[in-house]
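Only a single protein chain was left out; the remaining protein chains are all shown in position.
Our next item is chain A:
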Amino acid sequence: KMLCHFSPSGAAGSTPVKIPAGAGGSLTKLAYYSTVQHKVARVRSFDHSGKDIDNEPLYEISVQEEITARLHFIKFENTYIETCLDFIKDHLVNTETKVIKATGGGAYKFKDLIEKKLGLKVDKEDVMTCLIKGCNFVLRNIPHEVFAYQKDSDTEFRFQTNHPNIFPYLLVNIGSGVSIVKVESEDKFEWIGGSSIGGGTFWGLGALLTKTKKFDELLQLASKGQHTNVDMLVKDVYGGACQTLGLSGNLIASSFGKSTTADKEFSKEDMAKSLLHMISNDIGQLACLHAKLHNLDKIYFGGFFIRGHPVTMRTITYSINFFSKGEVQALFLRHEGYLGAIGAFLKGAEQDNPNQYSWGENYAGSSGLMSTSPDVSPLQRTRSGTFDMLEMDRLERPLVNLPLLKDPSTYIPDTVDLTDDAMARKYWLTCFEEALDGVAKRAAASQPDSVDAQERAEKFRQKYWNKLQTLRQQPFAYGTLTVRSLLDTREHCLNEFSFPDPYSKVKQKENGIALKCFQSVIESLDSLGWEERQFALVKGLLAGNVFDWGAKAVSDQWLERLKGPPHKCALIFADNSGIDIILGVFPFVRELLSRGTEVILACNSGPALNDVTYSESLIVTERIAAMDPVIHSALRDEKLLLVQTGSSSPCLDLSVAAVVAERQTDLVVIEGMGRAIHTNYYAVLRCESLKLAVIKNSWLADRLGGKIFSVIFKYEVPCK
């Protein structure tokens, strides 16, 4: 591992105020950029000239070392700062680094220590600039970063779909005081207001009133108190007749209005609660007034007052709902605590311009939301001193919304939200648990020559098992829980333990077998009448999976459509290697090409299960082209284009695709369980679409109102 940049942000990094040393909750957040060497599976075509291709494998598989960029964010208690600096020093191999970017109160406090230990100059960055840079970055790059908090619903955390346009927004940072900032673009933001009544007021005044020193303990007290013993409510002033005013009797008329006496004792809990309400309501009110003035309806809240504290998220949300009459939404960020550190890092890496890349959250290397409470997830304390981590992998190409999505702002890739649906969650978590031993075995078996394959497979098993247990306790840990996120997490964990492609051998074998059948399949298809052939082609797309399939599943609409003019261009998202791609997709592609339709075939950039990868698809296509003149000429004339999705997931998120619809695409074909059922089942596109899959899971079949091995054949035409 090589570290290039790192940017520790000091105690309570994003607050403009230094948190006193030793007072609980002081954290240092460190952001650094590393290049990670990890194993990737590569396929390379053999030179077949003069060889007996029948007995040779189709292509060569090798595992190579690849270097990719990764962003690391770690949080640790300030007491570990020296250990942390030692860690950095040991890994600081890039001698070009002379300056370290730091922000937050700790940047001042630890300046000397850092400079002495590392021999680097500490460059202090403006707190708010860092905060906003970091905020833009997470809003742009992390799916389900944003959530609304709803205490009284089944799912406390309501994750929001990433909106393609994040600006403008209001950021309310509640540190010791409150800063209200309007962010209009990447570089344009303005402090539009603030308040001195913030986290420091809760803490300072709370400490005076209750003699409780720690912030967390004050919140604990508050969550047990009854504010009505201390606050004067509207009904205390008006008696029972408050309806006449149109005000609810339970509203607070005067905070601490009942403590206007020297001869009564008030409980610590009640006073803390009253204080919490007072401060939260006040901040909410001011935030709403600012939002109204600037005509904004989204407010992101951050700062140590909010950070990971359901109690404060609840009171702030209540206040915003009350004062805006539901017109403004209080939103929170999963990685709020890292914003300052991320921003400081980005400042330092400005020459590299990290915004030109896309970054994906690595579920294997990240601890989830609320993991700050160690009693809930003791398993995540993986490194001494750190208890919260975020890792993001750099993806080599920018990922954007597929322009063909009808409404990118409302597109939700996933069909079932497991955060919301407790029954579904239990079912799927159990499914993944039960399948885990098999996956670990297969991973070990995929590397028979490696001496430590067994050991790594066991580590993988343990890690993924722990993730699943965390998700049972905290389904919201990584944003909305879905079958896709469970599958992706499994892939990330496999990669973490150097199992880049456990299915590579299986795929190689199946591709070889299928290729041998290609010509005879084409011949038999060509011998069929037109209508029969269309049935058979669609059937082929679902082949290998289903045998009891009847003709009635084919939508008559699709047949009717085929009788009409050809499509200009079809974008096909491929699924599995082997029979599926070679005997299902290619004959279908061939038919489209013969009709005069251009075809873009999109395959995954990286491996996932037995899905066909882009590099495999190149070899397969080359081999088919050698056999088939239609494919051959289409490739030559660029009527058939092979592209990569940018993804390494068995599912498909069309809001972060590398594929840009070219050539006036007017048909999108999505096939397979992962892409057409777990995700995109409800996706609405601007053009015609075909979603095909066989439901190979009885629970899901039941949920969608069908039977196991039912065929999903959804042909959709956009409404005019």
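We take it that a residue touches a chain if its C-beta (ideal position, glycine included) is under 8 Å from a C-beta of that chain, and two chains touch if they have at least 3 such contacts; residues count from 1.
The rule is short, and it goes like this: contacts and distances are computed from a predicted model.
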Protein that the absent chain corresponds to, by UniProt name, given "ER membrane protein complex subunit 2", "Pantothenate kinase 2, mitochondrial", "Adaptor related protein complex 3 subunit mu 1" or "Proteasome subunit beta": "Pantothenate kinase 2, mitochondrial"
Touch criterion as defined above, residue of A:L113, A:A148, A:V234 or A:L641 at the omitted chain: A:V234
Contact partner of the left-out chain, one of A:T103, A:N162 or A:N281: A:N281
Contacting the left-out chain in the complete assembly, out of A:P168, A:G257, A:P403 or A:G706: A:G257
Contact with the hidden chain (one of A:L205, A:V311 or A:A625): A:L205
Positions on chain A where the hidden chain makes contact: 16-20, 23, 105, 126, 128-129, 175-177, 179, 191, 193-201, 203-205, 207-209, 213, 230-232, 234, 236-239, 241-242, 244, 251-263, 266, 271, 278, 281-282, 285-286, 289-290, 292-293, 323
